[in-house]
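This is the structure I have questions about; it appears just below.
Part of the complex only, each chain left as placed.
Letters A, B and C mark the chains as written, and numbering starts fresh at 1 in each.
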Amino acid sequence: MAGNSFGNHFVISTFGESHGAAIGGMIDGCPAGISINMSDIQAELDRRRPGQSHLTTSRNEADTVEILSGIFEGVTTGAPIGFIIRNNDQKSSDYGHLKDTFRPSHADFTWESKYGIRDYRGGGRSSARETACRVVAGSIAKAFLAMHGIEVSAWVNRVQSIEMPEGKDWYSSTEIESSLVRCPHPDTATAMENLIASTKEKGDTVGGSIRAVARGMKVGLGQPVFHKLHADIASAMMSINAVKGFEYGSGIAGTYRNGSEENDGFAEIDGKITTLTNRSGGIQGGISNGAPIVCTVHFKPVATIMKDQQTVNKDGETVNLVGKGRHDACVLPRAVPIVESMLALTLADQLLKMRSDKVL
Amino acid sequence: MAGNSFGNHFVISTFGESHGAAIGGMIDGCPAGISINMSDIQAELDRRRPGQSHLTTSRNEADTVEILSGIFEGVTTGAPIGFIIRNNDQKSSDYGHLKDTFRPSHADFTWESKYGIRDYRGGGRSSARETACRVVAGSIAKAFLAMHGIEVSAWVNRVQSIEMPEGKDWYSSTEIESSLVRCPHPDTATAMENLIASTKEKGDTVGGSIRAVARGMKVGLGQPVFHKLHADIASAMMSINAVKGFEYGSGIAGTYRNGSEENDGFAEIDGKITTLTNRSGGIQGGISNGAPIVCTVHFKPVATIMKDQQTVNKDGETVNLVGKGRHDACVLPRAVPIVESMLALTLADQLLKMRSDKVL
Amino acid sequence: MAGNSFGNHFVISTFGESHGAAIGGMIDGCPAGISINMSDIQAELDRRRPGQSHLTTSRNEADTVEILSGIFEGVTTGAPIGFIIRNNDQKSSDYGHLKDTFRPSHADFTWESKYGIRDYRGGGRSSARETACRVVAGSIAKAFLAMHGIEVSAWVNRVQSIEMPEGKDWYSSTEIESSLVRCPHPDTATAMENLIASTKEKGDTVGGSIRAVARGMKVGLGQPVFHKLHADIASAMMSINAVKGFEYGSGIAGTYRNGSEENDGFAEIDGKITTLTNRSGGIQGGISNGAPIVCTVHFKPVATIMKDQQTVNKDGETVNLVGKGRHDACVLPRAVPIVESMLALTLADQLLKMRSDKVL
């Protein structure tokens, strides 16, 4: 198990700590022949980067990616795509007081216990900074999917208990990007922004959920047993920092209904067999059925709060942890491109696997 | 991606169709030196087998496992453990009418589209019959975990909207097995049983959720980034037939709270650093912290109902699907050992991986 | 690392000990739509089975394979293909004296040390009996390759120092099967048979080499760096019991020549770019170039001899090991289908991987 790799055919591997020299990674198995627009990758990184609005952390990481290999004259060559993002705006001094202290609901204690050593600066490897690498790889996965007519999107559909009404199953980038909070329902977006701002003022944090969708799906992605498409998507999403729950299609709400209410009947429409409803979230028996993939990813509130908390240090001594540093009161707006990336990476991986389904 | 394998160190692979000659599988990577009690394995299989009560399908599969290798004089040898379970009580004639018909919310359509061929009898490979193999492997994983003081348990905590009150974080086997529905809260169990019975009478089906717990945990299981312990558990659980949602620790409910309410503070108790609460469900930064692992797995209602449904056949012609055959109105009671098995398999896999964390 | 699996796309996994209930395995990733002729599989098994001639061991294992899944109405379905071969003619009593004794150049000592327990009967898991499973899987891989015009063949080209003259780069099955020793050069075959017979009489054993060839190759199989086609073939061949060396193309002999003598120049012939010579053995930069794949696999003499040998038991006490039992004086004739199978499995695996090379 290479803990820092995801996928089996379209494989992303990442390395790097929050306050080390650089974070980076590589994609292995990316097919040759994909035109890559560097500004598209950078645009996605910019959606994830800190400091993009008053709602997010004031850390200001430019997050400029340098592609080192695998793309020649703007086109993927089939060789692995290596890339790095230098760490620039580290204030490691912000973290000196954390060297021996275990922050509540952070990875400090488990990492220290597991490895006997850790780079404590900014959370080290456990920092969500690592997800910038996923966004780089996700951008390339999106370009690959686009060649097959598959589009991926995500938006914030809930912050704490402020939830947008069930509406369309697809929103344009313009609709999503029109609010700082990346919720395509303007009234809900405003309420979310207000909640985040007031929570930030109190030094506290909030969670919520992100809805992710893929449309233009082909039938047949996913493996029947242990690599069901939704199992792989769940694995992808649960690997994102702070995610506590995952559901797809009608999700948990659907488990409160009867089979007769929940089943998706088939019909032939325009010469194509399709489901009349999409409670299955585009996946039946672990395999995509051509309908949009729909899933919801739930994030806990950020563990770093600007309030004092009681905890212990390495020696088990009680420590009063004073909240300081530059942190998000709500990660969801910045997590949108990460969720999209993980969905795109999973689909790209299964799209390649699918090529082996049948004799040609 | 070997779609029919799970795990990287303690690896379970399965094969077999519902109405083929046999289902079976193998465990690769099981350490040498585990004493295996064959009657323990059979007892677990009996908890999963159909026909065990009036609440479940009347299909009566004895599900007798034959271990073919890897165990010598009652002890694992380090060689792969191969096993088969013969299919005996198949009534393939029950399924002839399904040869060309796509049942709603089943894998018929996706499988046919993906592979161009399928063993339609009893759902073939997409049948939940496959999970009997997971229970065999899970029993062996449990024996391995037990040698490290880790115990796994699960119970039905909700059927449709009948949910047991939040109570203890561990129930004994006796408490769980005291009701047919495997809910350790007697009043709730009775209500669940009544609901399942009345639903069955109507030819309909219900879903619900199973809570799974591991106690006696060590600190340090899980990988930091893509193989976070909860990501692997999610992948394991979502691969079980009919699962639509997964959450761990305080789960989705916790995402409605503030960081200051949700964080688990540390304290030293009896010379051991521990969390005062367990909203993290025993996992922080993807790595176990020694507290019990707690997760909840949500199952949709069974797709096979005894009511007529409209659907299409291969040619896209509308077909009236008449409900018949022998099926469960609620799979949750029988799914309990499957959920336990997937948790045990994931923990066994990560327990072995953990041996590589540090230089010795 | 699942030690008992080979391949990443077309994956063979095996289990079983020489004297357990059965050996068996599964193929995961076999594409749907391959017509399988059961008698073809059995015919290959018969080429490997003991007791087929006076030259081989007198053990008489019928080696009847039972396919348990993954093939429906004679065609592969994309589901994993599980199979078993029951062990029938075990004379475990032949092995009782080996329980505590480490046979020279066998796996007894290393296995005992590694696992602390072993099934000593007939070598247990370390027995070459396991290779029967590879032949089953190899037969299916051959059927898949045949649909792409690729054929695999192998023959004995050397027994000890009796080597057939360099001749054709392909021999028909008829030519190869015309001698008991599976050498297509009749005079050499006779000499080999005489050597084996006389060696057997002396209670000794001989090794030699097998040449394997694949023709009808496509350009493009193989990965550039760590999974070069010849690296995967080497891994496959070296995993066969008793193999001590591997070379491909002009092999080691070619390393005695100058670059100017060894290079394969290109030319266009009949509108197709091709090499004028094939010192590269059909592989350049780790990727097939369309010319026949040619490799040579070297087997040491069988370790079990009918002569007395001095060794030690578990307690380190000197033991006189008396040669007895039923063993081959030379495994090469029976190893031919095993070598073919490993080549076929490697090519099937890379043929599937190759489908991901480019965007379509």
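Here is the rule we use: contacts are C-beta pairs under 8 Å (C-beta built on N, C-alpha and C of every residue); 3 or more make two chains touch, one makes a residue touch a chain.
Quick caveat: nothing in here was measured; it's all calculated off a predicted structure.
**Student:** Please state the number of copies in the whole complex; 3 are the ones shown in place.
**Tutor:** Total copies of the sequence across the whole complex: 4.
Here, only the chains that are shown with their structure count from here on.
**Student:** Using each chain's Cα centroid, which is most distant from the centroid of chain B?
**Tutor:** Following the centroid criterion, the farthest chain would be C.
**Student:** Could you check if the interface between copies chain B and chain C is built from the same residues on both sides, meaning over half shared, or from different ones?
**Tutor:** same
**Student:** Could you give the separation in Å between the centres of chain A and chain C, each centre being the mean of its C-alpha atoms?
**Tutor:** Each chain reduced to its C-alpha mean, chain A and chain C end up 45 Å apart.
**Student:** Report, in whole Å, the distance between the mean C-alpha point of chain B and the mean C-alpha point of chain C.
**Tutor:** Spacing between the chain centres: roughly 38 Å.
**Student:** Can you list the chain A residues in contact with two or more other chains?
**Tutor:** In chain A, 8-9, 224, 357-358 touch at least two other chains.
**Student:** Where on chain B does chain C make contact in their complex?
**Tutor:** It comes out as residues 2-5, 8, 11, 13-17, 20-26, 28-29, 32-33, 66-70, 72, 75, 77-82, 84, 114-119, 124-125.
**Student:** Inside the complex, what are the residues of chain A that reach chain C?
**Tutor:** Spelled out, the residues of chain A in touch with chain C are 8-9, 29, 31-34, 78-79, 144, 147, 224, 352, 355-359.
**Student:** Would you pull the chain A residues touching chain B in the complex into a rising list?
**Tutor:** Touching chain B from chain A are residues 1, 3-6, 8-9, 14, 102, 104-111, 113-116, 125-126, 130, 158, 160-161, 199, 204-209, 219-220, 222-228, 230-232, 234-239, 244-252, 254-260, 262-268, 271, 273, 275, 279-280, 284-289, 298-305, 307, 309-312, 316-318, 349, 353-354, 357-358.
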